[in-house]
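Only a portion of the chains appears, each positioned as in the full assembly.
Order of writing sets the labels: A, B and C. Residues in every chain begin at 1.
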Amino acid sequence: MADTLAFRFHLERSASFTLDMGGEVPLRGVTAVSGPSGSGKTTLLRALAGLDARTGDTAEVRFRGQSWDGPGGYTPPEARRIGFVFQEPYLFTHMSVEQNLRYGAKRRDVTAIDGIVEALDLAPLLPRGVDGLSGGEARRVALGRALAANPQVLFLDEPLSGLDADRKAEVLPYLARAVGEAQVPALYVTHATDEIATLADRTLLIDKGRISGWRAAPFHLIAGVVGHEGEDAICEILTGSGEDAAAGAGARLRVPVRARMGERVRLGVPRDALLISVAHPGPNSALAVLPARIAEQSGPAGPVLDVFGQRQPVATVPETGEGGRVWLSVLRVLPRPERDDSDS
Amino acid sequence: MSLWPVISLTLQLAAITTIILMAFAIPFAWWLARTRARIRPLLEAVTSLPLVLPPTVLGFYLLILMSPDSPLGALWLSATGETLTFSFTGLVIASLFYSLPFAVQPLQTAFMAVPQTTIDTARTLGATSRDAFFSITMPLARRGFLTAAVLTFAHTIGEFGVILMVGGNIPGRTRVISIEIFTAVETLDYATAHVLSAGLLVFSFLVLTVVYALNRNGGTRIG
Amino acid sequence: GEVTIAVASNFLPAAELLAEAFETETDDAVVLTHGSTGQIFAQIVSGAPFDIFLAADDARPAELAARGLTADVRPYALGRLVLVSREAVTREAAAEMVTGANVALADPLVAPYGLAATAAMEGLGMDTATFQPILVGNVGQAATVFRTGNADFAFVAASLLERLDPPHVLDLTGLYPEIRQDGTLLARASENATAAAFWAFLGSDAAAEIIAASGFDLPE
């Protein structure tokens, strides 16, 4: 029984748009779904959830070997246990915020929603009606409502758009924990490169209703928490990856993340926040300057760097000989607490 | 003259008619609101037809339809030993016919205003389509339910042409308050007519005010 | 026992008095239902549970008899038509006063009193071909229209005079053909002793007295 979500669709939505794709998404971590506006991301998620079937559509969906749609049998949307956060909040206007949050929970026999309420800072909103909620408040409620329903997989359609930077910085690690610790895999539609850098284990690229490619996880480093300073954690880059990771050569970063001592943290480095120098750049304002090595000048998926034994893709590398030494100035990292069997 | 049997019969008729009609109209209006079937405009038209016939004439045809000589009436007679016409059951059937449009149309209007996306959201949260109907669609469409129920109930109380024809104005069995007032007017007993009408109006006004006031705090989202 | 009597609306007040008298005399119960003659006819054809039908004309009972639905048919009262008005009116002046004014009468097509009223108007010298009166459903409505001030004249049944209490009444006896109100004992009541008893009571002197007092003439 493959631990995947396999699908094949042919959905004619209009004369100019047909969703026509097949694929298999591993049910581990976060699969980002990316593509231009109107490329079919929302259509794909809705189809996987079993919404909007029409005559003429053909669909086949298998979740962990169980048939959700197609010749193998049909599972109605409510039985698929998907936590779906739509692009718009779609709150239930006849209910209070708390009733909204409990709607799915009640139906899946979940009683404790305190963790979610706290993580999304929803407590002051609970008794209110949803009518006067601000844009960001409504989005957080929608996110909390989906998470509270104890899903076995998350479908998130731009769940953090409309949230301010501080709020995002709070919610992202929470989502990462949900995906990591509770082992709930996610399909995550987003246009924000930060969110992909933080969360994505892989990216599914869509264009004009077809799959246009897959991309591996963007540049990130695995580190271990070795101390705390105020609200932040002190992380040390691990050497190598996987179970046998050893501590890096003393490279430490101060990272704004709540994590336990010894816990592993994935530090995503957005493309714009990584400067590669041929010589040591000297003292500068970067978070850290790390030694690295060019592992592949031009691999099949572009150049690859080796940082303390962790091999990571980058967009371009400066001209040096193969195996040449480079220095990485890391201007910003996006932390994601990692589950222990992580393979990334 | 004791009015109680008449009042009680009237309220029973209106209540039973409203309940049965809503039970039928809710799924029917829901289907009409969502279907893309070609037949929809035809069914919508048929639903409005009971309105265009004068009540007495509608009563006349129902009388023919339900008489013991008709298949329906004969079936009923052999099953229950009673005729369908001139019975309370007959009144209920007649009322169902003439109040049908008042139940179906406001419900359909209200259902059409409930966004499919909201229902989809409920489905992904574990609600079956049935559950979503009760927990999402019904509360969101409640203004339509209110309108449908009020129009049906009130119209059943006020209608008498059909009732008089199909029911035959038999005390305790088919005589309702509207016929009582009608009789008072027809026999120039204006004092009784005034008293009964005023009573009916005041009672209805109070009930309706309470119903509308209770609905007030909810109301479909307007902001 | 119990008898169900369907009464043409214009006879209802009289029927109520008759029922009261019968009930005190016999211990039996009378259930009265009323409506227009045409409506009651349609109901009887459709199997209405009526034992006796007191119609406002002789046509519907005859039609029922032709269909074999009756056990007995006979006249029980003769309708009396009067003209009520706000100002005093005589037979001689009527044509002039009434023409062009608001006159209410029951639709002759539907109600026997309406037919009689049309005849009376001709008898009074009015030109019914050009004159447009207000036609309503029955004499009760004609009376209501007069009473509420919406008509200056109305042709109504004398049986309504007591309740209507109009300022002026013009007797029209002899100006219209006899308004024969036939009653019938329906065939379905052949087993009902109470129905038979009331049918007999309707022909009694006691009943005749009540009918006459209610504003009807008595058939021979």
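By definition in this document, a residue touches a chain if its C-beta (ideal position, glycine included) is under 8 Å from a C-beta of that chain, and two chains touch if they have at least 3 such contacts.
What you see is a predicted model; the values in this text were computed from it and never measured.
Stoichiometry of the complete assembly recorded in this file, written with the chain labels shown: A x2, B x2, C x1.
To be clear about the criterion, only the chains that are shown with their structure count from here on.
The central chain of the assembly on a C-alpha centroid basis is B. Taking the CA centroid of chain B as reference, the farthest chain centroid is that of A. Taking the mean of the C-alpha atoms as each chain's centre, chain A and chain C sit 89 Å apart. Remark: chain A and chain B have CA centroids separated by 54 Å (rounded to whole angstrom). Chain B and chain C have centres, each the mean of its CA atoms, that are 35 Å apart. Within chain C, not a single residue touches two or more of the remaining chains. Put simply, chain B touches chain C in their complex at residues 56, 60, 63-64, 66-69, 73, 83, 85-86, 164-165, 168-171, 175, 183, 185-190. On the chain A side of its complex with chain B, the touching residues are 46, 49, 51-52, 76-78, 80-84, 86, 88, 90, 92-94, 103-104, 107-108, 131-132, 145-146, 149, 155. The residues of chain C lying in touch with chain B in their complex are 4, 6, 9, 12-13, 31-35, 39, 42-43, 45-50, 138, 140-141, 143-144, 147, 160, 163-164.
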